[in-house]
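As structure tokens, the structure follows; a few thoughts come after it.
One protein chain omitted, others in place.
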Amino acid sequence: MEYFTSDYLEGCHPKVLEALTRTNLEQTPGYGLDPHCEAAAAMIRKRFQCPGAAVHFLTGGTQANLTVIASILQPYEGVLCADTAHINTHETGAIEATGHKVLTLPGRDGIILGSQVSIAAALQGDWEHTVRPGMVYISMSTELGTIYDLSTLSDLYHVCQDNGLYLYIDGARLGAGLMSPICDIQPEELAGLCDVFTVGGTKNGALFGEAVVIVNPALQKRFRYMMKQRGGLLAKGRLLGVQFEALMQDDLYFTIAKHAVDQAMLIRDALLEQEIPLYVDASTNQLFPVLTDDQLEAIEEDFVLETWERVDEKSTAVRICTSWATRPESVQHLIETIRKL
Amino acid sequence: MEYFTSDYLEGCHPKVLEALTRTNLEQTPGYGLDPHCEAAAAMIRKRFQCPGAAVHFLTGGTQANLTVIASILQPYEGVLCADTAHINTHETGAIEATGHKVLTLPGRDGIILGSQVSIAAALQGDWEHTVRPGMVYISMSTELGTIYDLSTLSDLYHVCQDNGLYLYIDGARLGAGLMSPICDIQPEELAGLCDVFTVGGTKNGALFGEAVVIVNPALQKRFRYMMKQRGGLLAKGRLLGVQFEALMQDDLYFTIAKHAVDQAMLIRDALLEQEIPLYVDASTNQLFPVLTDDQLEAIEEDFVLETWERVDEKSTAVRICTSWATRPESVQHLIETIRKL
Amino acid sequence: MEYFTSDYLEGCHPKVLEALTRTNLEQTPGYGLDPHCEAAAAMIRKRFQCPGAAVHFLTGGTQANLTVIASILQPYEGVLCADTAHINTHETGAIEATGHKVLTLPGRDGIILGSQVSIAAALQGDWEHTVRPGMVYISMSTELGTIYDLSTLSDLYHVCQDNGLYLYIDGARLGAGLMSPICDIQPEELAGLCDVFTVGGTKNGALFGEAVVIVNPALQKRFRYMMKQRGGLLAKGRLLGVQFEALMQDDLYFTIAKHAVDQAMLIRDALLEQEIPLYVDASTNQLFPVLTDDQLEAIEEDFVLETWERVDEKSTAVRICTSWATRPESVQHLIETIRKL
Partner (left out) sequence: MEYFTSDYLEGCHPKVLEALTRTNLEQTPGYGLDPHCEAAAAMIRKRFQCPGAAVHFLTGGTQANLTVIASILQPYEGVLCADTAHINTHETGAIEATGHKVLTLPGRDGIILGSQVSIAAALQGDWEHTVRPGMVYISMSTELGTIYDLSTLSDLYHVCQDNGLYLYIDGARLGAGLMSPICDIQPEELAGLCDVFTVGGTKNGALFGEAVVIVNPALQKRFRYMMKQRGGLLAKGRLLGVQFEALMQDDLYFTIAKHAVDQAMLIRDALLEQEIPLYVDASTNQLFPVLTDDQLEAIEEDFVLETWERVDEKSTAVRICTSWATRPESVQHLIETIRKL
């Protein structure tokens, strides 16, 4: 059986493993105050062209989200996001556990617009009986494999700035988002389009690790206190530095993300050729075809996919997920299987 | 320069690294639901003779402490511990951030007694104007390198049981504690002496990782929800399973902990020979000699130690810390330097 | 100008004031441990036929909601409710500030059904990546002036019981709800239809005060700790006891609630006579007519109403609210004004 169920099935990219092995017996100070973290932060600041950004490393996505959001909001403030946002659906109330309400807006394929945020901010009207929106959370790529284009994101960020809201981009799948064939945002533009973003390692080549890039100086103060308090300050913090050094070296991060997306696009072509409908028309490393029961059964002889949602009496939306580790021969095998449907 | 500043200076034990490398390209389900976590849990249950225990893996000590404690206490309850307890002094209010008060008792070299807990429980008297003690937190070995002996721990646990309090043992340095030459508790006895304990990997051979062993069935329910909500459910959870498999294999965990303690005891002998006073008479992998400024200066020519506390006008308590990675030749070098003081 | 903007415009019913005056110089123990609280609790237990219930008194509705909900839920659990529920819309994230997610279901005129709860519970499926529903919150009457009928409420409670969910009824406007002409639930039946309910005094005759009636013995333990911790244990707690004694005496609570509803029903008849559409067809002490700008202007010459929502370019839904203190002559005046529209 070949697995297309998620993008965290394997360990790490060989170059990352090599770096961990090479540095294993080095002695360094703990808690991220080591040369590797320093170097990795510098590489990230350079690649994303944000020389004044504060860069910190956390082990996982939920941890990054709750730490960033709790560090930004006042106690009576909440975070606006799409109803499908990871923080709303799949983090077991991690944000609420820090005391803050998640304020949802209906997403269109996982995407929210500046106009929606604008209305939400106006409705609050600084009235103390309701939660004050303090920031906006989006993901890039989204939980549905879609992406923000430059115009939509620029507009959203302007609305945020006009309304005193901070914009945070969850980049758990940032690589796949920026490497989408339809993406018109360059990595070096991202820092100018938000206040904080993350560069996700877990789903793109690392054993684990998310880099938190705090672009806005107003949000940089004492973030390490938040990391420690929330259980996210890794003792051997250099493990995160070493991994991100390897990922940023020679743009490996984006090279392998592009591989994942390219493989997915090949599968997408095969699905469309077969006129298989798409639940969402994603353009990254996640695909959501709607398969009939017969089709699904045929595919499941050789492949494991993730069930997403039962669509009607005889068809199901499934998720097909590729990654840096997806082998082209597996993809060819899957494509052939699709063509036979 | 040679470092004796902490027990998390290096990466992981070579056998752990070998296991991570060997399994790197395996495909497994995420979030700890994989064969490696299952196997590691079984090995831990067997070694500590607690067949009914629930075993979970988290990445760090503060994370383990806050998740365990928040999972046990009612909202109006607090956790009793020594004033020197890690949760009271060095976790940036992580426990309070989950809503619970840390209730301190004066420790004697980091150790609290059943009699103290008994008095604290009696004083509360179920009066709703004060925080109700709901559990007791101790560490083994303690933050000061000392250990509980069997009689003290048994007594403490009985007092806890008599007063409806759960007992949690933070085992961030469990290996060193149990391998102390003066320890009269066997690993297989530990589970009978508490409700929950952790087996610390970070400071004893792993890249990172703490195994949470929930012995008491009443505390096992839905612990994974707590892990996820608090940001501690690692996506590639099998990394923790793989590491603990390697550590439990052939008792590696205790073999390397014994190495660390043995090296520390050699240094301790040298200190006592030189009649250098000890701030605390520790018997594990941490030593706390009180050095004069001259002595410290002499040692610091070749070694880096951790300053603990300025004791008087001309002397300082320092911490000397050994680990699985401490080289015997470094220790010999340090001993010779001490002998020349 | 005459005000129909809310049901908390005045102080308290004269009989309540008389009781406060009469008892003013009595000396009693604090924090609700006094004979008046005891007597009031007994009267409530008797009137609502729940001899085993624990009855506590808090000063306000948000305080009651957050204290009750935080006392019931496990840390990883949330509370299911209608999207229009007070805890979701008008409590500034008070529930989230205790760490819990509010899980919304689309209400039909403020009402949710057992079938919706059943689906929500099934969807969760005990999967640790999502918030576990731990209880259901409804209000009676609802924020939109509607009520649950016996069949709907019974069905909802059975679904709750079948799914391990507690049912909590926010009775901030319980009097008006039970006195609605279309209500088929008797006060003495209520305790059999939920686990916890409140009897709201603030909006029905008291200066302030909500009685929390914990019917389910499993939820009664140490509730006073929760009250104290959340700032709700009133020092001169007997003030709440004295007021509820007066309200329960000779069924004053329901007599004055009926007055409020009766006055509203007279206004409702006038609105329907004039063929003025209703935003929601409420049957308690709140009405939500949709008025054209001209109609609104005419009414606002003599009356102050509360704007609810702009409905279209030329009409607005407003709220007309009556109370125990609404004078029949004011109502007649309003009716005449409506008839002239």
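Lettered A, B and C in written order, each chain numbered from 1.
As a convention for this text, a residue touches a chain if its C-beta (ideal position, glycine included) is under 8 Å from a C-beta of that chain, and two chains touch if they have at least 3 such contacts.
As the structure is a prediction and not an experimental result, all values here were calculated from the model.
> Mind giving the shown chains that are in contact with the missing chain?
A, B, C
> For the chain that's not shown, point to the residue among C:Ser71, C:Thr92 or C:Gln116 touching it.
C:Thr92
> Tell me which residue among A:Ala120, A:Leu178, A:Cys194 or A:Leu233 touches the hidden chain in the full complex.
A:Leu233
> Can you say which of C:Leu190, C:Leu234, C:Ala257 or C:Ile299 touches the chain missing from this structure?
Going through C:Leu190, C:Leu234, C:Ala257 or C:Ile299 one by one, C:Leu234 is the residue touching the chain not shown.
> From the list A:Val16, A:Cys37, A:Ala70 or A:Ala120, which touches the chain that is not on show?
A:Ala70
> In the complete complex, the non-displayed chain touches which residues of chain A?
Listed in rising order, the touching residues are 31, 70-71, 74-76, 98-99, 128-129, 132, 222, 224-229, 233.
> Provide the residue numbers of chain C that touch the chain removed from this figure.
These residues of chain C touch the chain that is not shown: 3, 5-6, 8-12, 14, 17, 20-21, 23-30, 59-63, 66-67, 91-94, 97-98, 202-203, 207-208, 225, 228-236, 239, 325.
> Applying the definition given at the start, please give the residues of chain B touching the unseen chain.
For chain B, the residues touching the absent chain are 75-76, 78, 89-93, 96-102, 128-131.
One rule holds in what follows: only the chains that are shown with their structure count from here on.
> Specify the chain with the shortest distance from its C-alpha centroid to the centroid of every protein C-alpha atom present.
Per-chain C-alpha centroids ranked by distance to the global centroid put A first.
> Count the residue numbers both chain A and chain C use at their shared interface, divide by all numbers used there, and answer same if that is over half, different if under half.
Over half of the interface numbering overlaps between copies: same.
> Counting only Cα atoms for the centres, state how far chain A is from chain B in Å.
34
> Between chain B and chain C, what's the gap in Å when you average each chain's C-alpha atoms?
Chain B and chain C have C-alpha centres separated by 50 Å.
> I need the residues of chain C touching at least two other chains; which ones are they?
75-76, 98-99, 128-129
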